[in-house]
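Of the protein chains in this complex, one is absent; all others appear in place.
Here is chain A:
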Amino acid sequence: MARVQTALVAAGFRRYATYRQATFAGAFTNTVFGYLRCYILLSVAATAGGTMVGYDRSQLVSYVWLGQGLLAVVNSWTMLDLAERVRTGDVVADLLRPVDPLWTYLWTDIGRAAFAALTRFVVPLVVGAIAFGLYVPRSLLTYPLFVLSTLLAIVVCFACRYLIGLTAFWLLDIRGVMMFWVFVSGAASGLYFPLAVLPEWLSTVLWVATPFPSLLQAPLDIAVERGGTGHALLVCLGQVMWMVLLLLLCRWVQTRAVRKLVVQGG
């Protein structure tokens, strides 16, 4: 990785590392909700005879606790600074750099994700492992595949949030778009429930036609080994496709946005 990228990743990491109490509070909240979700899903599985749409007890536990950890790493709920900077006009400073802001924001976000992975991912995972017992993958290949899929999820989610941020060039206030995104991305990414509980046609549509399952369901399914290694590779390939597609879309929308730019304020 070139020096610029390393410096930006490091800056993103340090930026979030400054807010230790917020990190602790976030990890605590994720853990509390982990208990709630875990008890609900386990009781559903218990009434259905031990498994739920093909996930056994330990798979469900892993699905919940890894999900609670990944939520902060992928970070679909927090918006990028971009929208706020467009609203205040500070985006001028981003445009006056010799680097495309898309990449500056991406590398900084990867730094943020790295910090979250070391803190907010670890806490719920350890709690889940101690309190409920996690699923242990049978194949060693699952570990690197999970890491790869998580990295792809981070970039896909970044691209989605960057696109939402770009809408600020037209809307100025993106709270409406944001609320819609939080609801849809939560339900369609497998955060609230595994997508397998949906009717098959609907989950197929989500997997094929939307980037949402790439955000969480993809790495989670790989971690609990649903389908074989081949299936996992196929899932990663789908994520790569969405990543490329969304980044291209970001570039295209950004060009348009900058062309119509009205810088706010004096």
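A few points about this structure:
The rule is short, and it goes like this: contacts are C-beta pairs under 8 Å (C-beta built on N, C-alpha and C of every residue); 3 or more make two chains touch, one makes a residue touch a chain; residues count from 1.
Operating definition for what follows: contacts and distances are computed from a predicted model.
Missing chain, UniProt name from the options "Glycine--tRNA ligase alpha subunit", "Transcriptional regulator PadR-like family protein", "non-specific serine/threonine protein kinase" or "ABC-2 type transport system ATP-binding protein": "ABC-2 type transport system ATP-binding protein". Check A:Ala7, A:Val126 or A:Leu249 against the missing chain and you find that the one touching it is A:Ala7. The chain not shown here is touched by just one of A:Val32, A:Ala46, A:Ala93 or A:Val205, and that residue is A:Ala93.
Of the residues in chain A, those that touch the hidden partner chain are 3-4, 6-8, 11, 14-15, 18-19, 89-90, 92-93, 95-100, 104, 259, 261-263, 265-266.
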